[in-house]
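Every protein chain but one is kept in place in this view of the complex.
Then we have subunit A:
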């Protein structure tokens, strides 16, 4: 589903590469944590998978598409098969939970009728039934992240990328979000999560890839934070 083959990424003006000759392979339906200290290069992986940056060396393959050589005009369509969640939620403050999710559908050409059918369903799935018409500022942090997860998942992507999704949440709320991601993973969606939340990694007992200074130092099938 996802392959990084000897990927090196150096940002302009950086003294050392963010990722240095990294190879990793992720199967369909896997749940993978990328862990490591700040600046270790784990967020760069998310950016590579989204085709936000391209590697200096090596190959990135997502959904059996070679992202490395992908032309930028193909990027929008490519991104429709990937859902994405961030630490800061990235919701539109002037739109309700329902409208935030529906917006993601409408801007890729889905009709309002489709949105009316699908959006309540996915909001129910993430546990926000009854709160569809709240604005982000009327929701708790955990609830806002649920809206973000609903938006990422509404298009039934093959891959869900999560960049420190619990970074702004308290431990209990974090665990609820993790349960939600776990449920999404059980529907067959591959989940890639970047985090430095040791509690969560230890509880989930999923595959852990540890990165330090741009190199993989550990890749463990049912790992802990260590």
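Points worth noting:
By our rule, a residue touches a chain if its C-beta (ideal position, glycine included) is under 8 Å from a C-beta of that chain, and two chains touch if they have at least 3 such contacts; residues count from 1.
Going forward, contacts and distances are computed from a predicted model.
The listed choices are "Cell division protein FtsX", "Dihydroorotase", "Amino acid/amide ABC transporter membrane protein 1 (HAAT family)" or "HypC/HybG/HupF family hydrogenase formation chaperone"; the UniProt protein name belonging to the chain that is not shown reads "Cell division protein FtsX". Touch with the chain omitted from the figure is made, among A:7, A:84, A:123 or A:200, by A:84.
Within the whole complex, the absent chain has one touching residue among A:112, A:156, A:186 or A:218, and that is A:112.
Of the listed positions A:37, A:76, A:129 or A:226, the one in contact with the omitted chain in the full complex is A:76.
In the full complex, subunit A contacts the hidden chain through residues 50, 73, 75-80, 82, 84, 90, 92-93, 103-104, 106-109, 111-112, 151, 155.
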